[in-house]
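Note that one protein chain of the assembly has been removed; the remaining protein chains are unaltered in position.
After this line comes chain A, so read on.
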Amino acid sequence: MFKKQTLKVNMYGYLFLLPALIFLILFTYYPTLLSIHDSFYLKDNLRPEGAFVGLDNYKYLLQDDVFQKVLWNNLIFAIGTVPTSIMLAMFMAVKLNKVTRINQWMKTSYFYPTVIPLVAVANIWLFIYQPDFGLYTRFADFFGLPDIPWLQSELWVMPAMIILTIWKEAGFFMIFFLAGLQNIPNHIYESASMEGASNGYVFRKLTFPLLMPTTLFVFIIALTNSVKTVDHIFVMTEGGPNNASNLILYYIYQNRFTFGDIGIAATASVILIVVLLAISLINFFVLDRKIHY
């Protein structure tokens, strides 16, 4: 009798869980497991059924110059975009926190790039970076600055991508910081002001530490974004020139759909999953403890 009752209660529980579970299994767990499985197989358009090769795919990738370059590129991209966009977002939020008419307009315009699809953003910046008649070239001509072959040079293509990404993301992160600032009671600032604390001191000792939870949250989003957004590469460079703007996700895409190498794409995916998992573990177990909520 009792058992039957428990079973019935549990049944309800699982039924409520079912819709979410179906989609999670279909689009997350199953592909993850399939990728792990495929990473042990030599599997491409010629061998769609696959041949077991053990760790060969991993060995190959670790020795592959392009994969190494892509990892390196991704690191540079993350280092270039994450801290700068966070600092910029925090700066904008602190400056625009006071509600005035001008600030509302400024906030809107800073947030605006967020609502434009990344593909459209890429097209806008394609026009800016265009050699000879692009917006930057004209700007540079006017001020007598040197022309820069943004997308044509291995040296400049990554900075070009980084600038575009910061432009696109800083306004989005600003919203989180504005929300974070709303949570800091004004009396704290009044009290500090009566104690004679300067603006810089107040920012360092009060605002910045009290924004830490927001900063961590934004940091994780920015970091994962730096790995998972590659739309602009399709539009602007296709990873070139000479893989100088290639990122890991685009590399996976290339291997799977351009070269048809399912095994290698799956292996790179598994490596990516492990890296992302490591990042979130660091987040929850190390950084979380050092932050006051």
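Note that in this section contacts are C-beta pairs under 8 Å (C-beta built on N, C-alpha and C of every residue); 3 or more make two chains touch, one makes a residue touch a chain; residues count from 1.
The rule is short, and it goes like this: contacts and distances are computed from a predicted model.
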Pick from "Tryptophan synthase beta chain", "Sugar ABC transporter ATP-binding protein", "NADH-quinone oxidoreductase subunit J" or "Sec-dependent nitrous-oxide reductase" the UniProt protein name of the chain that isn't shown here. "Sugar ABC transporter ATP-binding protein"
Contact with the hidden chain (one of A:F23, A:F127 or A:Y201): A:Y201
Which of A:M106, A:A192 or A:I220 touches the missing chain? It is A:A192
Touching residues of chain A against the unshown chain: what are they? 185, 187-188, 190-197, 201, 205-206, 209-210, 292
